[in-house]
Each structure stands twice: as structure tokens, then as C-alpha cells.
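Below is one structure, written out as C-alpha cells, with a few remarks after it.
All protein chains but one are shown in place.
Chain nomenclature is as follows: A, B and C, assigned in order of appearance, with residue numbering initiated at 1 for each chain independently.
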Amino acid sequence: MEIEIATVGGYEEVGRQMTAVRAGDDVVVFDMGLNLSQVLIHDDVRTEQMHSLDLIDMGAIPDDRVMSELEGDVKAIVPTHGHLDHIGAISKLAHRYNAPIVATPFTLALVEQEVDDESKFTVDNDLVEMEAGETMSIGSSGQVELEFVNVTHSVIDAINPVLHTPEGAVVYGLDKRMDHTPVIGDPIDMERFREIGREGNGVLAYIEDCTNAGKKGRTPSESVAREHLKDVMQSIEDYDGGIVATTFSSHIARVKSLVEFAKDIGRQPVLLGRSMEKYSGTAERLNFVEFPDDLGMYGHRKSVDRTFKRIMKEGKENFLPIVTGHQGEPRAMLTRMGRGETPYELDEGDKVIFSARVIPEPTNEGQRYQSERLLRMQGARIYDEIHVSGHLREEGHFEMLQALQPEHVIPAHQDLKGFSPYVDLCESQGYELGRDLHVTRNGNLIQLVE
Amino acid sequence: MEIEIATVGGYEEVGRQMTAVRAGDDVVVFDMGLNLSQVLIHDDVRTEQMHSLDLIDMGAIPDDRVMSELEGDVKAIVPTHGHLDHIGAISKLAHRYNAPIVATPFTLALVEQEVDDESKFTVDNDLVEMEAGETMSIGSSGQVELEFVNVTHSVIDAINPVLHTPEGAVVYGLDKRMDHTPVIGDPIDMERFREIGREGNGVLAYIEDCTNAGKKGRTPSESVAREHLKDVMQSIEDYDGGIVATTFSSHIARVKSLVEFAKDIGRQPVLLGRSMEKYSGTAERLNFVEFPDDLGMYGHRKSVDRTFKRIMKEGKENFLPIVTGHQGEPRAMLTRMGRGETPYELDEGDKVIFSARVIPEPTNEGQRYQSERLLRMQGARIYDEIHVSGHLREEGHFEMLQALQPEHVIPAHQDLKGFSPYVDLCESQGYELGRDLHVTRNGNLIQLVE
Amino acid sequence: MEIEIATVGGYEEVGRQMTAVRAGDDVVVFDMGLNLSQVLIHDDVRTEQMHSLDLIDMGAIPDDRVMSELEGDVKAIVPTHGHLDHIGAISKLAHRYNAPIVATPFTLALVEQEVDDESKFTVDNDLVEMEAGETMSIGSSGQVELEFVNVTHSVIDAINPVLHTPEGAVVYGLDKRMDHTPVIGDPIDMERFREIGREGNGVLAYIEDCTNAGKKGRTPSESVAREHLKDVMQSIEDYDGGIVATTFSSHIARVKSLVEFAKDIGRQPVLLGRSMEKYSGTAERLNFVEFPDDLGMYGHRKSVDRTFKRIMKEGKENFLPIVTGHQGEPRAMLTRMGRGETPYELDEGDKVIFSARVIPEPTNEGQRYQSERLLRMQGARIYDEIHVSGHLREEGHFEMLQALQPEHVIPAHQDLKGFSPYVDLCESQGYELGRDLHVTRNGNLIQLVE
Partner (left out) sequence: MEIEIATVGGYEEVGRQMTAVRAGDDVVVFDMGLNLSQVLIHDDVRTEQMHSLDLIDMGAIPDDRVMSELEGDVKAIVPTHGHLDHIGAISKLAHRYNAPIVATPFTLALVEQEVDDESKFTVDNDLVEMEAGETMSIGSSGQVELEFVNVTHSVIDAINPVLHTPEGAVVYGLDKRMDHTPVIGDPIDMERFREIGREGNGVLAYIEDCTNAGKKGRTPSESVAREHLKDVMQSIEDYDGGIVATTFSSHIARVKSLVEFAKDIGRQPVLLGRSMEKYSGTAERLNFVEFPDDLGMYGHRKSVDRTFKRIMKEGKENFLPIVTGHQGEPRAMLTRMGRGETPYELDEGDKVIFSARVIPEPTNEGQRYQSERLLRMQGARIYDEIHVSGHLREEGHFEMLQALQPEHVIPAHQDLKGFSPYVDLCESQGYELGRDLHVTRNGNLIQLVE
């Protein structure tokens, strides 16, 4: 059976991920993501109202024209987890394919919301739920199967899809950390990966997330971030003024830890900001997390401000607002608080916890610096970098190669510079560039079995 | 009562700490340390055989000539913990003072060993044990008392000495982290610090360790490092080849964690290298830590090599050697292993765990880089930076100021650049340079009460 | 005669410089500057319309309340050169003092413009011109004289004022580079500095600009930047598309080099942007520089856009627009060009020359990065960092100390961290902190002679 891979997007950047795998006549698409940075460089671009081609020209969404060179039909669109760089282009591209969107429940719920927010296109592909550990037959050959293997990432319900073909498995490895003690959900299913590596024809190809390939050692478990966060929050338990926290809204495990530790130190947690409400609300509705009954979540500006007023009235020392703004985004809640634009008044000695890392890019760094400066001008004390990454480091990559023993390796989710440490690792394990180690770019086809 | 402080050493550098406090006619000396870097820049200097004056000229030990300007008698020499930059000059300077050396048991045992190794001078000052929480009367006025407050640092049995005088307390704050969940020993005694801040005349002066004053947030607890280490070691539990670990020899809590996790993953830990044997042996003898009965500790080259041979014979997969060499020191055990100079043979895929941070100085960085390169050339996989610092960061300093409310603040344990973020913090809290915030240098007297 | 120094502003930051020296009953004020960064952190602040006290509270202008503690009358206000951090608060503060503003012609012309732009206050102090090399009697004692010594900086007509008193000279050393081959004007007058060091009672006090004290070696001459710029421009001589350059508008020597090299490679230079017009226009009017007769300078948006249209019509290959925007300022000309908001169209291969360095602060770095990204998205090729600093480095400071042999040294123009390498240097030369080396903060008095 012919096996071919189309590297549609995300092979020259972080963002706008999209990969298609053809097995005989059947094609499965993994991810359709957005590169937000290409949008934000322009002032006042509103993506909801933009046409796909303009977004492709901007480098914001994958240029899927290479798909026409693939001889076969798309049978499934498979977003691997709910981050925008993996689902953010579905509303712009999915309608071009006559295929269902297959994803885990949490991911699927987020896809649904994306599609609902879209004004330009009507996306009416079927939405099909599939859980980690389950499989589904692809196409009519009876020879191709799609399996979801449970992985751990900085968002819940993430999987690595595996396309089983007569020629071996194609494992799509984006995005994950190897976490044996995650705070929510099951540990990464390394046992299954090892089995896949040994069973049948083994692994024909492995597509890997190189984001942190250049960092030594292993990415710590979320339980390490949790212990770190606990240490910080317990150390300020006795403080009788305001404490505010921020983190990635989609990072439900972290939000859960914040909520729990808030309770532990006698404060009422409350989630504020549109995306806080969206992600945590969805996670709770789908029973991924059980929040206290009295946990407030407010997204609209008015209800947020009303909540801030109530907090000021009932005493800041009784609350832990968990807000948006961990990167210093100019319009996010925490930045507004720094500018004094909300009813919440910061006092000398108040604590601000950034349970996040600054994404290392000058624009972010500048905005984050401004945000901290504004907060400090009001007397805030800053605790930052209470975080662990969601992406494998060097030793995680080493372990994945050991587990899967793939015949071919395809680095992804970075530019060439970002691929290079992963290529070094692969070469040290006997792979050879251009033979079984495929450094490629957006828009290419890799014929694995002819 | 006149209160005066002599800033003998460690006010222009990290290393060779020494401070004297005079209360009326009685003087207490805190620390007598060594600046190892000033020794190592020279080839083949052997400090054991050197005279004090030469070491003073080299900048290696404190220049205690300023002591002659203090009108009073030294009544006690008080090393605060067992690191060389705090006890390393005792063997060169203590004999000049007719006073006992007063310290906690572990610190005292290390002082005893330093004094025994000395060839040039005979140090026969009395050695007096005093535990954290205890006090001792100083001099004959009946008005001055020395108290040890329990603190947490990267070595066990560390205290902050407090000299209680009629004019208020002088708190000597070197070196500590604010750890509420240390792995060995009691948490930092913040309650006592808060009491000292409020009782009697409060705190007259606070001398602070500025090492990490420029780092945001708080220094994580040792329990965070332990969780991180556990995560790393459990992730390689299934590996059936060699695993080697290194850390600071004096960091008993870390060594204890390594030993325990070795057992957890089915390996026999063994401590190798002179200083590993020295510190852990002392800690065990004094009952600070209970190691497994079968834990081997070997310091001499011959017994180390014999152990390595045994490990190779019985199977590397059954052992966890915990060795010296975390900074890539050219003659340490791990560096020798990298060079292939020991019977322990590294194989492709073997793991090396650096539970330590590279001390950020070009010489160290160069040596550590070389060491890692040699290890990698033999196929080793590196896990590094599994560590937390032993020094307060910005928010720890903020909390100490809140707790003690000192009248005067004296930054120490850094050069001027290192003092500056601490000065910024103090100024933001109302202190004023030259009034109650004393930025000073080695060899000065500060008259607090005349 | 009593000599006292008031460190009004710029002793905790770069910006809002102001220092007063009292000699007997006579006071001279050196500089009244603005800290622009404290203004820009707020959105939409318009300083022209703000009251002094609000600007003082913001940390934007010097808090001159300490002046009331100086017993004497201000006899002269002496801005040393035309940068905003030295003249930008004159329009807000000078009217409080009944004293003339004494400055070199170029500086004075810029002060005049500042004062004209002010809407809140009427500043009608006398404006008195004095050239480098000239002196003026201060007060009626007949014993105090003000001298201007020629120095070299990144703006023309800079001087270091020296107040000659019976107790020795007080030399105000802000801001300068030691340039023996400047492109405009005379070399730094080191001979005069050496004389001042030796004559009479020598130098009582030296106030020094520490901006680059932590950088090794010496700051290169403007002639090195010119050679560098020439090399870049000649290398693109054959390019037949657009070339655009940007630099500090007040840096007349650099603008002159750009204009000359434009001619050398057959292009018509044209200065675009408000501050370009202002500084270069002033310099030309005062005969500091002779520009070609046909050199256009346009400040208003409309005339700039008209010029861009003409350039597009007559052929980009015939022009060198020299524009504002070297730091990526959002509203500057080059950033607008990057955004496609001007009639000038960039094509693939067009060259953009940044004859400037990014000021190392995250906000700037973020903006500059954005600006370059926008320019590159249009195909621009970037040449940057074609620049030398205007501030002394370590060896320049060493030479100044050798020349002046001052009795007292007072570091300025930095925060404490910035002072520290200069303090290290002074200490290595025998000065002692708190004795003759005065590390101080804003708002203090230093009594040198009582």
C-alpha cells in the first residue's frame, strides 16, 4: 500500500500545524492550526471575518493547496488537542473536505466553539468523538485504522493519533510531555507506544514535536509545577491583602491547582476573563474537573468588573482572582489591572503570581515587561515562572525513539534551527538525513512506501 | 551601650565572610570564611601550608586587621553553617582570638575537621556546641545574649545568630532560604523572627545575604527539588544500564533524596569521592540522617576504584553511584569518569544526573562544558539543573524585612552590583542609603549606637 | 568657602539629570532633564500640558524640593548639551529660579524650542550663550568662576562645566566620550582637563557619567562609526532600488556622514520626520554643519508624504531618505513605512540602514523587533548597529581619573547597579566608599567643604 505524507503546515514555524497521511486511497488530516503571531503583527485584523486565502497569504493558516497532489480522499480530520495552533484553522479550512472531524471530547468541544464563532464560513463537517485508547476504521479497505494513544500536554484530553497501515504505523507525535504523574487525567501511555513499536511491521514513520528538543534533560511533570505552586501559595498564606494569579486559560490542571490551593489558604477562587470562562467552563461541563460549587467564572467585561467590585467590598483578603494576562497581552485582565482600569485596587505588598513562562520572543517580552512594571508601580510583589513546559525535551525525545524504533523520522513544529538539535539526536541514534530522517518544509510530499 | 559592626570580609565578594559585632566591651565574630576562587586562579596553591598574611594578600581569607580598631574582646567566634566560605578561614585566623568557637553540632564537626587538616597553625580554641533555639550569655555585663534561630539552607544545621543587646537585636542573616518544608530538619523559624522584630527594642540591625536578591519571586523549597528529582529518577526506573548522580557533597538533604530514590527504583546507592564521604559520614555519625545500613561511602581513590570494579562486575544496572564533580571540577570523580580514568565504563544511553546548578562564572562554565562533552562522547544522557538555591530571592527578602522591621540594614555576601537589587528593595520599603541602609565594603566599622 | 552638592535627579536612573553645586552663597544648577520612559509607560500622557508636581510624582522630572535646603541663590542654570534627559525639564522647573540659562549656542537653541513648546508654564529666564573654552564669573564674591570645557558626545556643542572655587574645581562630567577625531567640532579638550587637575587646589570633586562604566576598553571615536557607515554604504553603491537610513535625529555628525555618503553613491539625501527637521535645521542655521544647498528637510506629515510621492515618481534609486524610527517607535516614520502607511513602497531587496543601537530595554527591543519584522515582510534587507556610543567606557573613566586626580568622586547617570563597575574602578585607584567616593541617590546633599 502506498504511504505518503503531506507536510502542509507547521514545518517552518510554531503554529498553523497541518499534516496529511495517505494510506492507499485514504487520507487522514492531523491538525489544522493557526499561527497567531502572523495575525498580531498587523493592527486590528479580525480573523473571524477573513477569507482563507488572505489568511494563507499572511502565513496565518496552512496553505493546503498541496492537498490536491495527494491522490486519495480525506476520510477524517483529526485535531490532537485544543490549542489554537492545532485547531485554529478548522473554521477556515475544514469545510473544503468532505470528512468528519474526529477528536477527544474536550478537543471536540473547543472545535465546536471555534466553528460557532466563525462568521465567514459555514463548517458543517460531522463531529465525531473518540476517546484515548479507542480505534476507528478508516476507509473501506479494512486495512487502515486510526488509534488515539493517551498523552500528556499542557491541555487536557490530548492524544497522539496513530494510523495503522499494512506497512506499519504512522505515529503523529504532536504535542506532548512525558508525564507519569499528571494532575488531571491518565499518565502518558508509554506501554502502548512500546507495543506499537514492536507489533506488526512496527512504526513506519514518526512525526515529532521539536519545540524543546534543544533543552537538556526531561520536561518535569505537572506534579513538579504543582509542588512549586503549592510552595509559593503556602508561603503567602498569612498575607492579609490581595493575591492575584494568572496562567494559560486552557491549562485546566494548573487552574485546578490554583483553585485548590486558594481554598487551602482560605481564599475564594474566582476565574475572570473570557478565555478563563471558556476553557474552564467547558472542562467542568464535560466532567474533566470538579470545581467547588461556589467557583465563579466570569467572561464578560461587565460581570468581571461587578465581581471585582464585590471583591473590593467583601475584602481582597478573602479572594484569589485567577485572571488572563500571563504574557502581558495589552487587553488582558491583568494588564488592565496594572493600568488601574478595573475596580480591583492593588496595594503595596499585594501578590501577583504568574504561573506561566514568558514566550521567548521580543514582542512578548516587551509586553510582559510593561505589564510587570505597571503592577510594580502599584506596589505589587511578583512571583513568576511557576510553570513547566508541555513539550518534550531532549531525553523525552530519546525515550520516544527507544520506544517506537521508527523506520522514518519527520521533525515538525519548529523552524529549521529548532529542528537541528532533534536532528543531532536522531543522527546519534543512527538515522541519516535524507535517508530515514526527513527534514522538510511546508507544502511537501514524502513518499514512504511506493 | 555602644554597638558597632566591623565588616571584615565578604562585603565585596561571595566568599571569605567575616563580621564582628561589638556590644559594649564584648565582641562576637560571625563566620571566618574562605574565597576559594582567589586560591584556584593560581596553579597548585596548597592553602593548608600557607600563612594567613599571604592568604589575606591573595584575597582568599578575611583581612582581620580592622579588628584591632574594635575596642572590646572577642567572646565568641560563631560560624553559621558548614560551607567553606563561612568556616574555611577558621584554621588560619581563629587562633589569634582567645575565644571559643560556638556552633551547631554539624557545623562544629566540620570546623573540627578543617582545624585537623591545617598544617601551618595550631587552632586550639574551645569548641562549644549550641543548638538552634538555644541562647548563651555573652561577656559579663549580663546584658548581651547570643541566640541561634533555626534557618534553612543548602546544608543542614544552619542557623542565623542573633545578638541581643539593650539597644535591640543584631540579626546576622547569612545564609538562608525560607523553607517551610525542608527535607531534613525543621522549617525556618519565621515565628521567632517575627517575635524578635516585635520584642524589646526590636531589631537594631539586620545583616543580609544578597546572593539572589536580583532574582524575582521566592526560592522554592527543597521539597520542590525533591519532587523534581523524583520525577527524573522514576522516569528512568526501567533503564537497565548505568545511572550516575552528582550533587553538592555538603547538601545532605539532596544526598538523602538521591539515596532514597535509588532504593525506590531498585538500585543500591553508593557515595564516592572524598567530600561525599566526609559530609555524609559526618551527618550520619551525628544522627542528622539515617542512611540504609548497606550504604557505602568511599573517599580514597583506591577504595573508590575498587567499588567501581565491583559495580562493573555485579552489574551497573544494580547501582547508583553518587559522586563528586557537579561543577566539572577537573579532578573530581565524574570528570575522571568522563575521561575514562575510572573502572566504571559508560555505555550509550547511560544516564548522568546533575542535581546541581552551574555556578555562573566563565571558569566553571568552561569546565562543566568540558565535563559534559566528555560524558556525551561516551554516550551518556544528561539530566541537569535539578536543584533549588539555598539563598533567598527578592520576595524572601521582602518577607524578612516585614518580619524583622529592622532599624538598620546592612547588605552582605555580594559585590556592589549584587547589593543593588537589595538596596532597591530596601529603598522601596522606606530605607535610605547612608541613613539606615549601609552599603559598605570590607574592613569598615559601622557605629550604630554611640 | 563652603562647598556643597545637591544630587537632585539622575542618581537613581538614566534620565531627569539635575545637580546643584553651592560655593559659598552662590549656586549653579547643572542640567534639568526628563526621564521619558516614566512618561511613556502611561498611555497618552501629554507632558506639555502637565504640572511640575505631577511630573515629579511620576518620576519624570527631578524632584527639586531638596534645593530649598541649599543656603544660597541660584546664579545660573547650565544645561550641558541638548539631549532631553538634560534639558527636558527646563520648561517645567527653570521658572522657579531667578537665574539665567547659560549654555553653548546649539544647546541654547534647543532649550529655546523646548520653552516655546511648553503650554503650562512661562519660562522667561534669560538665555545666555557661552562657548566651550570661555568662562564667566558667578556671584559677587569674585572667587567663583564657571568654565566650559569642550567635550565630545553624540550631540554637537557639548561641554563639561567646571565651577572654579577657592577650594578647588568642581567638574561636572556628564555626558561624554573621549573622542580625538570627532566628525564635527573639536576633539575633547583633554589638555585642559589635565591642567585643571594640576592648577590651584586641583579638582575638589568630579561628578561622572557612569552609563557605560561596565563596558571594557574605550568607546570608539565617531570616526570609527563613520568608517563603518562608509563601508556599508559603498558596498551597496550599485544597488538600483530603495535605500533608507535612520539614526538619532540629534546626532548631527552621523546625519552629516549619511548626507555625504549619500552624495558619494549618487543619491539625493532628504531628511524626513519632525525631529530630523528640528535638530538638523537648527544645526545648519547655527553653522555647525554645512549641508548641500539642495538638502530637503521635512517635518510635517503632509510635506513628508509629498516628498515620498516625489521620490516614488522620480525613482527611489535616486534618493536616500534619512528618517526617524531607529528604535522602532510606533509612530515614527520608519515604522509607518514598515506598516505601508506612507507613499514610499519598499521592494524586495531594498536596504534599510539603522545607524543606531537598540537601547537595551524590553519595551524598545519589542518595538524594534516589530518594526524590523514589518520591514522584512516587505522584502527589506537590514543593516543595523552601525553606531558608537556617546558615553565613556571603563578605560575612558580610568583616563579621566588620571587626568583630573579629583579629591572626591561622585558617580551619576545610572542606578546603583550601573554605578558599581565605576565604584570598582575608583576603589582600584585608591578611593574609598563613604570617604571620598560618594555613592548617593536623588535628593541628597553632599557637604564637601564646611
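Definition applied: a contact is a pair of C-beta atoms (placed from the backbone, for glycine too) under 8 Å apart; a residue touches a chain by one contact, two chains touch by 3 or more.
Computed from a prediction, not measured in an experiment: that's the story for all the values here.
Summary of contacts with the chain left out: across A:141, A:268 or A:440, the touching residue is A:440.
When the missing chain is restored to the complex, the residue among C:65, C:180 or C:198 that touches it is C:180.
Among C:142, C:217 or C:360, the one in contact with the hidden chain is C:217.
Residues of subunit C in touch with the missing chain: 178, 180-181, 216-218, 220-221, 223-224, 227-228, 231-232, 234-235, 349, 381-386, 394-395, 398-399, 402. In the full complex, subunit A contacts the hidden chain through residues 415-417, 419-421, 423-424, 427, 432-434, 439-441, 444.
Subunit B meets the missing chain through residues 41, 43, 339, 361-370, 373-374, 377.
Convention: only the chains that are shown with their structure count from here on.
For this pair, subunit B with subunit C, the centres built from the Cα atoms lie 47 Å apart. Subunit A and subunit B have centres, each the mean of its CA atoms, that are 41 Å apart. In subunit C, no residue reaches two or more other chains under the touch definition.
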